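Handing you this structure, nothing more for now.
Removed: one protein chain of the complex. Kept in place: all other protein chains.
Let's turn to subunit A:
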Amino acid sequence: MSTAPYTPMPGAAPLGRMIGAQTALETKMLLRNGEQLLLTVIIPALLLVLFSAVDIIDTGKGKSVDFLAPGILALAVMSTAFTGQAIATGFERRYGVLKRLGTSPLPRWALMTAKTLSVLVTEVLQVVLLTAISFGLGWSPQGNPVSVLLLLILGTAAFSGLGLLMAGTLKAEATLAAANLVFLLLLVGGGVIVPLDKFPDAVQNVLGLLPISALSDGLRDVLQHGASMPWGNLGILAVWAVLGLGAAAKFFRWE
């Protein structure tokens, strides 16, 4: 090196480059993490194959994959946007990653944008994989792809808000425990693999308001029954998104 190798020449990189780099790094961290892969890829794929092949649950008329595939897609969105994001962000907060990035040239909104993009990239990978498996199991989806896309996006927004709210307010260990517990409870009680009509009417009405139920029910309406635009479910997801993201914006603590 020369005699004055550290001569100051400060400056932020262009925003697009910063967000691109941050998105790439976040996605790489997620895909490298074994527990995250278990949650986002292996569990949904396994449930899809297992319950399609083995007739454990009465999924109503028709092929069971036609019932299961929309529910598993909803589960995939929840596992990435909520559980995975909550746990990863909780530990980033705990280990000072968010703090350190806070004095880098990357603005906070750009960091959150990168996190969202990383969630979306992961979801695309999940959807490609799970759709391929579903077709292999004889899935015949119907309906409007735009409705599906809208449901997935609103579902992602709703789950991201709740995940970030948890990560930004609880201790990392508490987030880890709670996010996994919620994942499990919603997997069972959110119409993912167990039809909601297996529950008593009163319980059904409450469960129907959960974001996971709205997402799985909405996806099923479109993909299984060919509905055009499931407004009720979209409305429930929109309310969760506004409440979750609003609360996260207000209560999120960076350290």
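Everything that follows uses one rule, which is that a contact is a pair of C-beta atoms (placed from the backbone, for glycine too) under 8 Å apart; a residue touches a chain by one contact, two chains touch by 3 or more; residues count from 1.
Everything that follows uses one rule, which is that contacts and distances are computed from a predicted model.
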item: Complex member absent from the view - protein name from UniProt, among "Xanthine dehydrogenase family protein subunit M", "ABC-type xenobiotic transporter", "Fe-S cluster assembly ATP-binding protein" or "Imidazole glycerol phosphate synthase subunit HisH"; value: "ABC-type xenobiotic transporter"
item: Missing-partner contacts on subunit A, residue numbers; value: 1, 3-14, 17-18, 21-22, 25, 28-29, 32-33, 91-92, 95-97, 99-100, 102-107, 255
